[in-house]
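Below you'll find the structure I mean.
The complex appears here minus one protein chain, its other protein chains still in place.
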Amino acid sequence: MAEIVHPSPAPFDSAQGRLAHQFDNLEQQKEASTLGMWVFLTTEVLFFGGLFVTYCIYRLWYPAAFAAGSREMLIWAGATNTAVLITSSLTMALAVHAAQTGNRRLLMSFLIVTMLLGCVFLGIKAFEYHTEFAEHHVPGAAFEFQPQALRQNAQLFFSLYFVMTGLHALHMIIGLGLMSFMLWWAWNGTITKEYYNPIEVSGLYWHFVDIVWIFLFPLLYLIGRHV
Amino acid sequence: MSEHIVPTRTYYTIFAILMLCTGLTVAIAFVNLGAMNIVAALTIAAFKATIVVLFFMHVKYSTRLTWAVVVGSLFWLGILLALTLGDYLTRGWIT
Partner (left out) sequence: MRTLVLPPHHYLNDGYGIKSWLLTRDHKRIALLYLAAITFFFFLGGSFAVLIRLELVTPPGDLVSDETYNKLFTMHGVIMVFFFLIPSIPSTLGNFLVPLMIGAKDLAFPKLNLASWYIYVLGGLFTIYALVSGGVDTGWTFYTPYSTVSSTTSVIPAAMGIFITGFSSILTGLNFIVTIHRMRAPGMTWFRMPLFLWSIYATSLIMVLGTPVLAITMLLVAAERVLHFGFFDPALGGDPVLFQHLFWFYSHPAVYIMVLPSMGVVSEIVAAFCRKQIFGYKFVAFASMAIAVLGFLVWGHHLYVAGESVYAAMIFSALSFMVAIPSAVKVFNWTATMYKGSISWKTPMLYAMGFIGLFTIGGLTGLFIAAVGFDVHVTDTYFIIAHFHYIMVGGALMGYLGGLHYWWPKISGRLYPEPLAKLSAGIIFLGFNLTFFPQFILGYLGMPRRYHAYPPEFQVLNVLSSAGASILGVGYLIPMAYLMWSLRYGQIAGANPWGASGLEWTTTSPPPTENFVRTPIVTEEPYTYPIRAEAHLG
């Protein structure tokens, strides 16, 4: 009976060493992993989507309370965070470019900058949460809001705010973990010009998290500002 | 999506457009357009998301299958939103 010999994958070997046994060639592997990440992002669209639908219904029902709640948001923190995330998407795209052109140093630099920007985002978010806690805008027994008439429905607004931004922040943290892993692979030579797809699909995830924020920002921070 | 490498110049251009749009959406928020404020905000957000998807996420250079997955996911979210809203918006119709 013929023995099937698989070449053992070595970090500094050519890209062939990264071919998993179930695939026929690297091209098929790359297409499969890219499609896999896109299908996963589809599930994320529907996952966040449930929250966006909930937001939509309650904003329809309680426009005044939502506007009042939104005006309490720190618009400059939100806008800065939007800029931070957009910049991090730029650096992520540049990281993929560096990987595609085989530039290991540049790849690592852009990954690090992307991660730093992610940390800045989380830092600003933490500051916002701290402020909201101090102002008694965290839903629960200690929740306070003026005017009193809007209090109950404004609490619904803040509940949505914390759940949506909290879930988003959790995805950011997971993204940072993913990027750490990519940084390690970039450092130890696993990522090459021929085998750069892990960076590409990590980038897809990162951009998705950015897109969620692109929608969260106007929906949470910019209601009723014109009043 | 093969081996097409997007030039960095494209990325910087898209970045600039995204930052401009962010500034625009903040500025418009303070102008009283009534019911159109939400429309403006969501239009700008959708535009931003589209260019991130097309350029940063390489969908412009990707297979039709990738494009179908993106459109499909948004369409399905649309089903959830549309039919749920269909209930909420018509509840008051019978008096």
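The first chain written gets the first letter, and so on, giving A and B; residue counts start at 1 in each chain.
The working rule: a contact is a pair of C-beta atoms (placed from the backbone, for glycine too) under 8 Å apart; a residue touches a chain by one contact, two chains touch by 3 or more.
Bear in mind that the values here come from a model prediction, so they are computed numbers and not experimental data.
For the chain that does not appear, the touching partners among the shown chains are A, B.
Considering A:L106, A:V120, A:V163 or A:L178, the position touching the chain not shown turns out to be A:V163 (whole complex).
Interface note: of A:T82, A:Q100, A:T114 or A:N153, the residue touching the hidden chain in the full complex is A:N153. Against the chain not displayed here, chain A makes contact via residues 1, 4, 20-24, 28, 31-32, 35-36, 39-40, 42-51, 53-54, 57-58, 61-62, 139-140, 152-153, 155-156, 159-160, 163.
Looking at chain B, the residues touching the absent chain are 65, 72-73, 76, 79-80, 83-84, 86-88, 90-91, 93-94.
We adopt the following convention: only the chains that are shown with their structure count from here on.
Chain B makes touch with chain A in their complex at residues 1, 3, 5-6, 8, 11-12, 14-15, 18-19, 22, 25-26, 29-33, 37-38, 41-42, 44-45, 48-49, 52-53, 55-58, 62-63, 65-66, 69-70, 72-74, 76-77, 80-81, 84-85, 88-89.
Contact residues on chain A toward chain B in their complex (touch as defined above): 31, 34-35, 38-39, 41-42, 45-46, 49-50, 52-53, 56-57, 60, 75, 79, 82-83, 86-87, 89-90, 92-94, 97, 100-101, 200, 203-204, 207-208, 210-211, 214-215, 217-219, 222-223, 225-227.
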